[in-house]
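Heads up: the structure comes next, in structure tokens.
The complex appears here minus one protein chain, its other protein chains still in place.
Up next is chain A:
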Amino acid sequence: MTSFSAERAAKGSAGLSVLRRRGLSLRFHRRSLLVSTGLALLTGALLVLLVGSGEYPLSPAEVVEVLAGGGHAADAFIVNEVRLPRAVTGLLVGAALGLSGAVFQALVRNPLGSPDVLGFTQGAATGALAAIVLVGGGSMALATGAALGGILTGAVIYLLAWRGGAHGQRLILVGIGVAAILTGVNGYLLTRADMADAGRAVLWLTGSLDGRGWDSALPLLAVLCALLPLVVLGCGRGLRMMELGDDAAYALGVPVERVRLALLVAAVLLAAFAAAAAGPVAFVALTAPQLARRLTRASGPHLLPSLWTGAALLLAADWLAQRAFPGHLLPVGVVTGLLGGGYLVWLLARERRAGRL
């Protein structure tokens, strides 16, 4: 009977592979690993394509040659000083938003749980607007304001939603309320700004990668490097268990409240620093985890697939933004907004047909 059922179990866990050596074992979903690898390769290809395109086009081979340390001096300047920082910023922003969205959606157990809906993005915008309008600061002050605004909003929402443990549904409701209030505050701040400041503010609010240099990319890179192990290795397994409900996860030995707090802090930091680097780029955090889920066809929080989906999405959107209307450079946030908005409508229609809404 045991061998019979063991055979069944092996069949039941189809799609999962196990590596074992000396009492250690790793178990992974093959398709998820393939999807992550594929998306990482796609992201790399998009990066090369993006760096090569512009008024002074470079072939992918030339770009790769420069990235490897060779190439002409002029090419190297364009790649390393002008286009690469911008493209890397885009990649990091997409990765951070994808990961942040995956964490939020898993925590609140709702596909609508993303930093755009929960108010963190609006909070980052408030911080940035305050830096522009009230302090009149430059790009450094703006980025700091955005990061601080996002983090403060995260703390406020957590405290408001916390009652013997912050529950998913309550986080969403409180977050939507806070988002509405902050949208009002942001509108008020804009009316207080003079024309030049207001123009800068509006461009920032759309989400744009224009003129981003290494000083935008590096803080985000540092945050991502610090938080990625914490989120994926430290909390990933706990988050997976929390899909079963808080009680079941706690009963199975997950310190639910501690894991949730760590993940909320990490996701808020990721969203806040992404906003600091490129402004509140719309809908990537909402869309990437849902796309990743459909690609992997597995259960679970899909942290790494979402990260790579976000990076690929953002680079693709930036490429479109530069190419869609020749002679017109669109802010990347416009493209992600159009794509993501369309996707959201499709998602809502589908959920409604499935009777889940």
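Convention: a residue touches a chain if its C-beta (ideal position, glycine included) is under 8 Å from a C-beta of that chain, and two chains touch if they have at least 3 such contacts; residues count from 1.
One rule holds for everything that comes next: contacts and distances are computed from a predicted model.
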| item | value |
| --- | --- |
| Chain excluded from display, named as in UniProt, from "Acetolactate synthase 2 small subunit", "ABC transporter ATP-binding protein", "Sarcosine oxidase, gamma subunit family protein" or "Recombination protein RecR" | "ABC transporter ATP-binding protein" |
| Selected from A:R31, A:R170, A:R200 or A:R237 as touching the chain missing from the view | A:R237 |
| Touching the absent chain when the full complex is considered, from A:V135, A:A222, A:A248 or A:V345 | A:A248 |
| Listed residues A:R109, A:R170 or A:R200, member touching the removed chain | A:R109 |
| Contacts of chain A with the absent chain, listed as residue ranges | 1-2, 4-6, 8-14, 16, 18, 20, 23-27, 109, 233, 237, 240-241, 243-245, 247-248, 250-255, 297-300 |
